[in-house]
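Written below as structure tokens is the structure these notes are about.
Only one protein chain is missing; all other protein chains are in place.
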Amino acid sequence: MDIIPQDAPVAAAPGRTAHGLTVRIRTLPRPDKALLNLLFGAALLALVLGLAGGLLTALARAGALRFYSDDAYRLLTLHGVSVFFYWLYLIQAALLLALAAAENGRGLALRPAAWAGAALMLTGFAVSEWISATGTPLLYDGSPELAVDDPRSVGVFALGYLLLAAGLAASAASGIATLLQPRRRGETEEFGAVGFALFAWAGFLIVSAIAATNAFLPGLLWALGAGPFPADHGTEWHILFHNLHYLPLMATVLVWYVLTEHLTGVTSIHGARLSKIVFAAYLVFVPPTSLYHMFLEPTLSDGVRVVGSLLSLFVSVPTLAAFAIIVSSLEASARAHGATGFLGWMRGLPWSNPAMANMGWAVVNMMAGLTFAFVLIQGDLAPMLSDTFFVPGYFHLFAVGVLTQTFLAALMVMLPALNGGPLWRPALLARMPALVTAGLFLFAAAGIAAGTMGVPRRVFDIGYGGLAPAAWPVLMALVGIGASLFAAALSVSVYGVVRTLLSGRKAPATDLTAVAWRVEPSRIGTAPAWTGPVSIAALVAAMYVFTIAAFQLIQSLPIAAIGGGHGH
Amino acid sequence: MKNHEILLMLAIVAVWAVLAAVYAFVPSLGMPGYVRVWGGGALLFLLLAAVLALAGQGRSAGETPRS
């Protein structure tokens, strides 16, 4: 395959230009830098704790380690709480503030709110970790019914998340005020695509805080003797849980926009307005599509079930649209520079830059994850797949492969600018995403197969007195091997980022590989750009294959059931 | 024009408000939390749309827009 000719212009990182991301971060006021370092550090600590808990959990499920039951479920609780709440929310708060401050060009507005937000979130972090390690294991959803006789655990657990929610709201308020400053100064009349996305994302973070409060305040009040037992926790949790899925995905796409411009100089060739519509579409589409999480609920009415099933088909619209915008913009720009070959243009991307490598492999993981997400959202398949290991099997592709790798990519660009030191061993870091993906694919393949066979999500001993199928432990051993591989590779990436965070100014930062593919609009788009449409066609074909396979399987079972796993 | 940004915010408000209203007026759906979260969200985004509309008006008369 051909690639971009050698005479195509290749520039140093765009961050060296006056308007670049890294220059803006480098020139942030010192208090803002201190706050961002604190939040990035706390987020990475949460990731390390979550990663360790997850690896131990996977090894225990593979039969390689033995824990007492309560300890095993405490580990699982620590894993979920650390990763799904504190890593993902802390890093989102930190990235929101960093990108908003960079957009503003003059640092953060409402700085006391940002600091108060950080203090609340870190207090929540400490509270949640402590009760997860010492209290009744409640898993990351903190279901009160698991500790009816232990209100202290329920109350403290809820308090941790409520503090996190309050901190998120305060941080988002600072982010919103920061984004509005250029307008208030009269420097601009409208946002760019990234500015608008940040504004909407900040609002969505506050909504997520409302959802967390809605889910966990009743538990705290009950524990304090000030309210009834929160019998509806499961339903309220679903709202937050759905936010927990899609809020970071919106953040991921936003980071892809930012990094694409930073690494290649390319912005959307379709104009900022389409990108704004896509980011708004996240908020429009995502809430109404939440019902598929509840397909196994016995109280779900048929009407809601039908509507939920239909709407769930739209859940990927903004993500696929954003993917198509980014890929078509990159391909069209590359071809305007003379790139040829069906996929050869991609070899011109700066893959030796670890941020690019992480982002590129994140896209691969997204395609695989989406394929199986669409098998899971089919209501008639829920009685076979929900509550099984199919769920963690596929969502680790998102949580680790897409979200975590993307956010680490952002840190690999931002931290050297923030602190003035170099990125730790970029050549090594650039190799890790492929290894992470290999481990994840093994984890996911074995986990999805195990879940399809019925292995439940949250069971450590799957022997069932010898009644379980012989394939179950074999598949879970493969899950453990996959988890070990991606955890090891991800640990290297995290170590590199932490070293960079702590490096200070011991050595001067050097710009990593980037390209400059931006061209004037008149030269763009005359050549076809098939990568996006072909990728999406392949994705849909894969969805068809696995959905049909799942239907065939459920129909071949030696059982005929009416009721679909829910009480009609 | 920043009008399209406000329109996008209002589109979000409209969808969320309809969602909240459906759950509010059809109690048999059994999910009052949707009313609180998405109703609250709709109010928040209505406020943000208003803030967007007002933000450009607050600048001092002596300043010149950059772009």
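Letters A and B name the chains as they come in the text, with residue numbers starting at 1 for each one.
Rule of thumb we're sticking to: contacts are C-beta pairs under 8 Å (C-beta built on N, C-alpha and C of every residue); 3 or more make two chains touch, one makes a residue touch a chain.
Everything that follows uses one rule, which is that contacts and distances are computed from a predicted model.
The chain that is not shown carries the UniProt protein name "EfeO-type cupredoxin-like domain-containing protein", picked from "L-arabinose transport system permease protein AraQ", "Molybdopterin-dependent oxidoreductase", "EfeO-type cupredoxin-like domain-containing protein" or "Phosphoribosylformylglycinamidine synthase subunit PurS".
Which of A:Pro29, A:Pro112, A:Gly504 or A:Pro528 touches the hidden chain is settled by the complete complex: it is A:Pro528.
Looking at A:Ser309, A:Thr340 or A:Ser491, the residue that reaches the missing chain in the full complex is A:Ser309. In the complete complex, the residue from A:Ile131, A:Val266, A:Ala332 or A:Met356 that touches the missing chain is A:Ala332.
What chain A contributes to its contact with the hidden chain is residues 69-70, 73, 139, 143, 145-146, 148, 231-232, 234, 269-271, 274, 277-278, 281, 296-299, 301, 305-307, 309-310, 313-314, 316-318, 320-322, 324-325, 328, 332, 370, 374, 378-384, 386-388, 452-454, 456-462, 464-465, 467-469, 524-530, 532-533, 536-537, 539-540, 543-544, 547-548, 551, 553-568.
Convention: only the chains that are shown with their structure count from here on.
Work out the mean CA point of chain A and of chain B, and you get 25 Å between them. Within the complex formed with chain A, the chain B residues making contact are 1-2, 4-5, 8-9, 11-12, 15-16, 19, 28-34, 36-38, 40-41, 44-45, 48, 51-52, 55-56, 58-60, 63-67. Looking at the complex, you find that chain A touches chain B at residues 176, 180, 182-191, 196, 199-200, 203, 206-207, 210-211, 214-215, 232, 235-236, 239, 273, 276-277, 280, 283-284, 287-288, 299, 301, 303-304.
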